[in-house]
Structure formats: C-alpha cells, structure tokens
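Take this structure, written in structure tokens, and hold onto it; I'll ask about it next.
In this view, the complex is presented without one of its protein chains, the others remaining in place.
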Amino acid sequence: MPKGGSPLFRRLTGVRWAPYLFIFPNALLLLVFVIYPIFRVGLLSFQKYSILKNEGIWVGLRNYEAILTDQVFIKSLTNTVYYTFGRVPLVMLAGLVVALLLNQWVPMRGFIRSVYFFPTVTSMVVISLVFRFLFAPDLGIVSTTLTALGFQNLPTWLGDPHWAMRIVILVSAWKGIGYCMVLFLAGLQGIPAYVYEAARIDGASNRQMLRLITLPLLRPTTLFVLIISVIDAFKVFDQVYVMTQGGPGYATMTIVQYVYRAAFQMFEMGQASAAALVLFAIILILTLLQYRGFKVGEDM
Amino acid sequence: MARISTAVRFALLMVGLGFVIFPFVWMISTSLRPEREVFALTLWPSEIMWSNYRDAWRAAPFARFFLNSFIIAIVGTGLAVYLNAMSGHAFSAYRFRFKNALFLTFLATMMIPGQVTMIPVFLIINSLGWVNSYAGVIVPGLASAFGTFMLRQQMGTLPRDLLEAARIDGCGELGLFHRIVLPLSGPVLAAFTILMFVAEWNAFLWPLIVLNKPQMFTVQIGLQRFVGQYDVTYSHLMAMSVLSLAPILLVFLAFQKYLVQGIATTGIKN
Partner (left out) sequence: MFNKRWIVGVLCAIAVLALTACTTTKKTTDNPAGATTTPTESEVTIRYGWFGNPAQEETAKGMVDAFMKLNPKIKVEFENIPNQGYWEKLMTAVNSKTAPDVLRLTSYWGYLLGAEGAALDLKPLMPAGYLDDFDPALLTYAAPKGRVYGIPQSNNVQVIVYNKDIFAKAGVTAPTTPETAWTWDEMMNVCKKLQATGGAKYCYGIYNGAPQGRLINLYQTGGSIVDIQKKTSNLTSPQSLQALEIIKALYDGKYIAPNSWTTDYNLQKEFTAGTVAMFHGGNFSLAPLEAAMPGKYGVTFIPRNPKTVSMVGGEVYSITKDSKHPKEAWKLVEFMSNAENMTKWSQATVAIPPRKSLMGKVDYGIYTPHMSLIAVAAQYGSTLILDEFQVPGWSKVDTMLRERTVQLFTMPAKQWAEQVSVDINKATQP
C-alpha cells in the first residue's frame, strides 16, 4: 500500500484504481472532442445551421441531396482520388528508392538522410508558399529556366486547370518522401544480411534479389506506409488552401477544402457536415479494406 | 543488398538531394534580394538585403505571432506528452476491467480525422468561450490516441519485476509513474515530444479556424500577411519563411536521432 495521503487518496492511487485515474484525462478529451463530435456531425448533417443564430432547423436528407447534386462536391471527390493516385505511388516509390540507395554505406550517409528527411518537419504552409513562388507563371524560376532551355508556350502552372493538381501533387510528394524513406529504411534494416548472402551464393542477380527477397520481406512495411499515405492523402488541405484555394475552376478542389468552403465561405454548416461524414465513411472503408488486404496478404 | 557501386548510389542520391535542397536554397537567396529582383535568374543578388528580415518582421506583429506559436507549441507538447504517458502507462502496466473495451475505443478514435469533426469541435469551443484563445487551439489538439499507442508500446518493454519491486518498497502508483516509468522511457518520450512540437508549430487549419484576432495569430497564419490583395511581397515572404523554419531546424538538428527512431518504431509495430 502506498504511504502518505488520506485513505481516499491512497485508495484512488492504489493499483486497483490508478489505471482509471491515468486514463481519465485522455479519455475525457477523446469523449468531448472526438466521440461526441462525430455524433454531432451526424446530427448537423441533417440540419440547416445558421452560424449567426446558433440554431439548426431539421431538413432531413436535403443536405445530402444538395451535395450529391453539387458538381463541385463530385469534383472534389474525383479530385481527391486523382490526388491520392498521383501522390501515393510517387511518394512511396521515391521513398523506397532512396531507402534502397541509403541502405548501405555511402559517404555522408547520415547527412544525406537528414536532408531528405528535413522537408517532413517543415510546415506545409511555408513549403506551399515557396513552391507557389517557384512556379509563378512566366516569372518564376521554373518558367524562366524552361524558357531559357528553349521551351515555349509554357503553361501557367497553378493557373492552368490541367497542371494545377499536378503541381499540388508534386509539392506534397516532395515533402513526404523523407517520411516514407525513414519507414522503408527501418523495414529494410529488419532484413538480415545473411538472406542476401545465401541468395548471392545461389547465383541470384540484383534484380532477382530485389523482386524475390526485398520486396516480399518489406511487405508489412509497404502496407503500413500505404495505409498511412492513402488516409493522409484524403485529408489534404493546407497546400490546396495556400496555393489555389481549390481553383482554377475547381481543378484542385478537394474534399476537406470543400468542407471548409461550405462551412466558412458559404455558411452552410449542415452541408459541410454532410460532406465531412462522406469523407469519414470513405476513410473508414479504405482503412478496413486495407487491413483486410493486409490480413489476406499475411496469410499468403 | 545489391552490389550497385557506391559511386553510382552516391551520385543518384546527390541528384535527388539537389531537388530536395533547391527550394530551401532559393528561399534563402530570395529573402536576401531587393524586391525588384525576386524573379531574376541569378543565384547571387546584386545587393544583400539583410533589411528584408527587419522589414518583414515589422510588416506585422511577428514578435507576437512567434510568441503565440511558441506558447501553443510548448504548452501543447508538454501537456500531450504528460497525458499520453499516463494513459500509455495505464494500458501497458495494468490489468483492469474494461481495459479491452477502452483500448478498442481509443483505437477507434484514431480512425476519425480532425477534419471530419472540426465543425462540431468549433461549436464546442465557441460555447466554451474559447474562440480566439490558446486553450481553444491547444485542448482539441490533445484529443488524440496516437501518443498513447506510441508510448504504450515502448513502456510495455519495461520489466515487470522492477515495477513490482518498487511497489513492495511502498512506492505508490503515482510515484511509480513519476519516478520509474517516466525516467526509463526517455527516448520514446523524446521522440513523441519532437513529433508533437513539430505538429503544433506547423499547425495551420485549426488555428486558422479558431483564431480571429490578429494578435492571437500564429506564425503560419501570419505568413499570409505578405499575400496582399493586389500584390505579393516575395522577398519579405521568403525572409519570414526562413525565420519560421528556424525553430524547427534547431529542434530537428538537436533531436533528429530520436525523431527518426520514433517514426521507425511506429512503422515496425504495426
């Protein structure tokens, strides 16, 4: 029994009750700011809510109807999918390649790894502003360099509906490579060297070793990175808000940008909540699907 | 693995490194140029304008913005570490009724992204009167189970006997937590601290929603000041961006070992 303090105090902090005490603050926070809100979002999605009057009128499924017939919302869904399919393979591939290259000794290995990783800890706002500057149409360094190299009729980058999303993807990938790299490096270092040695003795080529040893043994890591990256990609906001605000002509409108716009620019909190719930449903399904795929993969 | 020559690997890595470093180099270079030269193709400006930093600093109350960012980052991180250490310890060192149920609940909340719940959370913050306050920014950010899992995993590796021995010696559970578990969890606590600090410092969307009064803005929000209605003062913007990265760079240089370790272990755990 602990010494000191009143009997109640000693009881509360004894082995029996201490865990509840320890969990309590976090549990309370989660209850108030995560669990209750997800239900409230559900409720709000059926209301027309005025931010000024702080009251909601029940409108049933009207909000869902409104967003599902809103071509901006549909565009935000397709854009987010396009973004995900663009960014995730790019960042995973680049991260894997760098990790493979760094897995063995090179001079300045620690320094190189640090530099590749640094963008991950920088602020997306700063990075977006810098890239917006680099890609300024006609005047930015990218355009002037390409012009100097002889290219003509350059697109206006973030002002061109075909290029805007590509630039957003590029920026996101640039920033995320380091994170994937670290995860893949950890996974690679979990593969013991003797496996490769044995394979080499058996006459395996580099490519065969990559295909038959490295990648299969990396599978848990790869799937983990995949899940994280996909969910992250669906939540994209900062760079879109700073670089394009969803434009030009909705070319970069993403789901979260749509939610923000609905709530704070169109003052339709009910519709914003409906859109948020759709996002939640998508993430939930994706997560469960990928865990299922992971389980299946494990059994194989 | 492969026997691709070291030289080739080094060369490839260097090329990639160039792409990674280039934006930072250009950012610094632009921050030192006169505004009329921000788009020139030269690396070296015609005159080095240290004054850009001073002018950018004065363009908005950045001293205040930095203070706000620091307060939010430090307080938020400190509280997050402490609270998550507590719940991580609870899950790792005890058996109690409802443990599984609570554990699964914590796990489930990790699937609910903040962007989905931000509207009701804003309404809650509003009714608490916390709009425009540090509490309004910090407290919702503490509601995350991620830290609990990250710390729990590491704390689970502490030997049971040690804890039992301490209990026999009369050490209460609180004492156990503070005097044994916390000190022995140093590395993972450090890793989590860095992750939280970086996240809080870089946070944008939530502070954007909660903070209305310019005096309360964080650095990330304050950077928007240079994006004017008709014009963008790039030299000042870049200067301020460099300054805003400085704390992160320092933290990174000092603690990257723990950071990398921390991220890597979350990957392996799965």
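Order as written gives the chain letters A and B; numbering starts at 1 within each chain.
The rule is simple: a residue touches a chain if its C-beta (ideal position, glycine included) is under 8 Å from a C-beta of that chain, and two chains touch if they have at least 3 such contacts.
In this text, all values refer to a predicted model and were calculated from it rather than measured experimentally.
One chain is not depicted; across the entire complex it touches A, B. Per the touch definition above, the residue from A:R132, A:K175 or A:K235 contacting the chain not shown is A:R132. Across A:L28, A:M108, A:L215 or A:M266, the residue that sits in touch with the chain not pictured is A:M266. Checked against the hidden chain, the listed residues B:M27, B:M49 or B:V81 yield one contact partner: B:V81. Within the whole complex, the absent chain has one touching residue among B:L13, B:M27, B:M155 or B:L189, and that is B:L189.
Contact between chain A and the absent chain runs through residues 51-52, 54, 66, 132, 136-139, 156-161, 243-250, 261, 264-267.
For chain B, the residues in touch with the chain missing from this view are 59-60, 71, 74-79, 81-82, 122, 126, 129, 131-135, 138, 182-184, 186-187, 189-190, 193, 208-209, 212-215, 217, 221-222, 224-225, 227-232.
FYI, only the chains that are shown with their structure count from here on.
With centres taken as mean Cα positions, chain B sits 15 Å from chain A. Those residues of chain B that touch chain A in the shared complex are 1-4, 6, 9-10, 12-13, 16-17, 19-21, 23, 26-27, 30, 38-39, 41, 83-84, 86-87, 89-91, 93-94, 96, 99, 102, 105-106, 109, 111-113, 115-121, 123-124, 139-140, 142-145, 148, 167, 170-175, 177, 198, 201-202, 204-205, 209, 220, 223, 227, 232, 234, 237-238, 241, 244-245, 248-249, 251-252, 256, 259-260, 263-265, 267-268, 270. Contact residues of chain A toward chain B in the complex are 1-5, 10, 13-16, 18-23, 25-27, 29-30, 32-38, 40-41, 44, 94, 98, 100-107, 112-119, 121-127, 129-131, 133-134, 136, 139-141, 144-145, 148, 174, 177, 179, 182-183, 185-188, 190, 196, 206, 209-210, 213-214, 220-221, 224-225, 231, 235, 237-238, 241, 256, 259-260, 263-264, 269, 272-273, 276-277, 279-280, 283-284, 287.
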